[in-house]
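Working notes, beginning with the structure itself.
With one protein chain withheld, the remaining protein chains of the complex are depicted in position.
After this line comes chain A, so read on.
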Amino acid sequence: MSAALSPVAAGDNGEPLIRWDWIGHNSDIITQALNDHLVLSIVPVVLGLVISLPIGLLCARYRWLYAPVVGLTSVLYAIPAIALFVVLVAFTGLTRTTVMIPLTLYTLSVLVPAVVDGMDSVPEHVRQAATAMGFGTLRRLVQVELPIAVPVVMAGLRVATVSNISLVSVGALIGVGGLGQLFTDGFNRDFTTPIIVGIALIIALAIAADVVLLVVQRLLTPWARAGSSRRAARRAVRAEPAMPEEAAL
């Protein structure tokens, strides 16, 4: 593609889309932006999970709470980040905190339903069996219900993480935006290289984070895929002490 066709580079006089030497010269800035971006996106997800867990458990226990809570988290999600920044800057200034508060609030609209759905994914007969064997409420929650809820909660966590990695850039508006800083820099100077580097790194970060969470999920739930393996099913049938077919003959 010729640079003249790119809207960003439009009007430039033969400036290439990417200047590789810029990347080399500014690797410190890029690395710093990447680190900031990671912190700004991961910390709100962790905080969001810590907040969503008790709220989600309460909603799963007291169903009437769920609809109003989901309504509230949706409203929070609908408030533009810029509006929240304007309000928060008065209290927390131009800091990371100002960026992380809205990002934390946004995760609730994904993570609270994830916790509720996770608890719903526990089969009723499993819950009853646990009670009947003498699990108290807390022990049942920690040892039976939460472990079984992990795959569903992790699915929500992955969505929240990836969406946060993209949302962090908006923090550049108040000068705390991780890789988003590269966008403002690029736009201000009508210079495409930092913008492209920023986009590429955000996508790479999102993919990497998703892969890491997927690996964590598999390690936490070796049982979740156990049933889907056809080989396992065949082995199980072979190990059945008396084959139904044999008895029927």
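The rule we apply is simple: a residue touches a chain if its C-beta (ideal position, glycine included) is under 8 Å from a C-beta of that chain, and two chains touch if they have at least 3 such contacts; residues count from 1.
The rule is short, and it goes like this: contacts and distances are computed from a predicted model.
Protein name for the hidden chain, per its UniProt entry and selected from "Heterodisulfide reductase subunit A", "2-oxoglutarate oxidoreductase", "ABC-type quaternary amine transporter" or "Aminotransferase class I/II-fold pyridoxal phosphate-dependent enzyme": "ABC-type quaternary amine transporter".
Residue A:148 is the one among A:69, A:99 or A:148 that touches the chain not shown. Residues 123, 125-126, 128-136, 139, 144, 147-148, 221-224, 226-229, 232-233, 235-237, 239-242, 244, 246-249 of chain A touch the missing chain (whole complex, contact as defined above).
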